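Have a look at the structure below, then the notes.
All protein chains but one are shown in place.
On to subunit A.
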């Protein structure tokens, strides 16, 4: 058996907008077996074709059945293997049973119907930012409250709980937490959610996502609560980070920013390119799977039982598009993997798209001279989370 290479430290970056130092070089020659800091050995697959293959082949599963987690420093799983409603660790028909009703809540037409409300939230928050005057922190002024308010409204949770949700979502995504800490955070959310869920059951309505899950599905109460926690946490953290990172990339690449400002109506296509590029350049360890059979990927035989980490460096593979390492906002949309691929592709992708398109377009048209108040490389970044982003983005205009 080949000796596994030691994985580079994943939170050390030469530039805050680039991937972990040495990682891309270490995995560039096809699937490489790496030793993670927590002792787990995993194949890293980073080609575009290999990533699509692993993420869509049912022989690679997400259910790890109590085995060590790759993404925690200790290697200890924070969740029970049989946690009901854990949609990220369940496969096949059992996954479809949870996924399909939720997809209905995130349908393209539903997300499009939300656009005027998203625009209103963006406008109101930028009004406040402008009134307070420069410098302002873009993260607290716009990036964080936008997805936070939208997911809460979509789920149908009352606005008075918003702050609790925002704080707890951040805690849940902290990557160094022990199982006890995780359970404590999740319990805090569950205690707030339980009466809300019960209320919707009594009312019998399905006009928001919780109502839809309570009254239009066969989900158990345990599944429902856990799914709500997952949706709240994911809805807060990810879009917020990406809105910030997109803005920072545009600050660093004025010629690309000029393309957005020259044709803001095309923001939908540009967000796809920003997603491809940003996710590709973050590109460290990515989405984890486990092989249930011997499968050849990119000429390497991955054995049943092996761990696989799909690195989204795959978004920078020239097989996907020419000059793949470059941001090109004139590019037409390509089939990037920024939201993943396969049956576990990001459930909230269409919501994230709407928020990112409206947020970015409005920021750069309303404040044509918006600029970083400190150099992008000197801002503070969150390296203590599973997700990655700027902790604050001081701007002036």
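FYI, a contact is a pair of C-beta atoms (placed from the backbone, for glycine too) under 8 Å apart; a residue touches a chain by one contact, two chains touch by 3 or more; residues count from 1.
The working rule: contacts and distances are computed from a predicted model.
Trainee: With one chain of the assembly withheld, which option in "Multisubunit sodium/proton antiporter, MrpG subunit", "Ferredoxin", "ABC transporter permease" or "DNA modification/repair radical SAM protein" matches that chain's UniProt protein name?
Mentor: In UniProt, the chain excluded from the picture bears the name "Ferredoxin".
Trainee: Decide which residue listed in A:278, A:350 or A:392 touches the omitted chain of the complex.
Mentor: Considering the complete complex, A:350 is the one touching the chain left out.
Trainee: Looking beyond the chains shown, say which of A:31, A:147 or A:342 touches the absent one.
Mentor: Spelled out, the listed residue whose C-beta touches the missing chain is A:342.
Trainee: In the full complex, which of A:11, A:59 or A:99 touches the chain missing from this view?
Mentor: Only one listed residue reaches the unshown chain, and that is A:99.
Trainee: So which bits of subunit A touch the chain we can't see?
Mentor: 55-56, 96, 99-101, 103-109, 333, 335, 340-343, 345, 349-350
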